[in-house]
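A single protein chain has been omitted; all remaining protein chains appear in their positions.
And now, chain A:
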Amino acid sequence: MKSIKIILFIIFLSGALYAQDSVTIRMDPDNVLGGSVSQLFDSVEYIPLQTTKESLFGRIDRLQVADDLFFILDRSSDQVLIFKKDGKYKSKIQMQRYVKSTTQQGISSFMVDEDKKWVIVNNDTKPDVLYFFNYQGNLVKTIVGKQWSNFGYLDQHNYLMAANGDILDSASGLRANCLITDTSTKVIKKSLVKIVPGMMGSGQVVDKVPGEKEVIYAGAFDFSIYKIGITGIENKIKFIFPVIYTPPKEIYGTSYENQIKYTHEVNPKMLMGFLDIHTSGNFLTFSLMHIGFGHPSYIYSASSQNIYSMGNINTDSAHYFLPVISDGGNIYAADRNYFYSHIPVYYFKSGYNDNLKNRKAAYPDKIRRLYTSFGNYDNPIIIRLKPKQGI
């Protein structure tokens, strides 16, 4: 009896988010919740990224937290930089040593193989090649194959791969653009999700589920988030939006120009999919892709089924009114317990000075030391947020 209770308790604690095979979430982006930082987060921590000549970079285009390290993609310098969780610099992958490319035609995406301690990278200039680097930034091997647009690490034998178009698995006869392959990426093990027919554009979101051999995936115009393990789709979260946000049936199958015209001229609110999906415990964060202005992250709490917009979170006196999220209100990464965002140094300093002037803020020593340590050209600051359970 006791063991059954423990098992049930564990099932309960593992979170209602993926307890069912399929979950439906109704969301009205115009009616989401907000709040103050103290109401939603247990802690906010600033982690400066060490700035040296070697580690100086431009902008965080993509952030992944894995193996107790920060992996940062900076497209302006075409590098993936690796920092320890305390912000100390570890190493970097300089793609330009291997592929000369023009601006914004370099590294497109990457994933981390925590077992082999590899960082696997693709490149827009040579899109049919995957590059495998070790944590020291040295190239280990390359694989020439299909043109993958995004990928995620499942385990030491399996990768989740996504392409811009459906790929035919000659063995099964199935077509899909989201597949499980072996680590050579040449053998398709499972075809999972097809692209949505009749709609323009492509692109997928892929992110690792922290601490699990699972990856979350979403495709363009497919308003479902899939949790995929080595055996296939384990869970699915289906989103339903109000009519004004939903692509109307009559534009499916029409020309590219017609669909562009619809989104630009008729209804800029129409959603096209998800951006930046992350999961941590009972929480799911995502942002919505549309032509209009502003793409903040939303936090879905499985326990309360509430949805909060990070764009409606305001800082408060408990955190000295300092900025706690990026300018656009975005979450960029997650691990088991935390969400991560980032801000440039000038944004932090500007908030610090404004509060000194307008609120006569009395900062603790830690914050004052942090402020004085920053130079104008320093690397961005990682912000680590711990969401309150039960919100």
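Quick notes on this structure:
The criterion applied here is as follows: contacts are C-beta pairs under 8 Å (C-beta built on N, C-alpha and C of every residue); 3 or more make two chains touch, one makes a residue touch a chain; residues count from 1.
Definition applied: contacts and distances are computed from a predicted model.
With the options "Cbb3-type cytochrome oxidase assembly protein CcoS", "Putative ABC transport system permease protein", "Outer membrane beta-barrel protein" or "Polysulfide reductase" in hand, the undepicted chain maps to the protein name "Outer membrane beta-barrel protein" (source: UniProt). Which of A:Phe321, A:Tyr338 or A:Tyr352 touches the hidden chain is settled by the complete complex: it is A:Phe321.
The chain that is not drawn here is touched, among residues A:Leu160, A:Met270, A:Ile313 or A:Ile382, by A:Ile313. For the options A:Gln94, A:Ser255 or A:Ser304, the residue in contact with the chain missing from this view is A:Ser255. Of A:Asp30, A:Glu250 or A:Asp365, it is A:Asp30 that touches the chain left out of the display.
Across the interface with the omitted chain, chain A contributes residues 30-35, 39, 56, 58-59, 74, 76, 99-102, 125, 255, 257-258, 261, 292-294, 309, 312-315, 321, 327-328, 344, 346, 376-377, 380.
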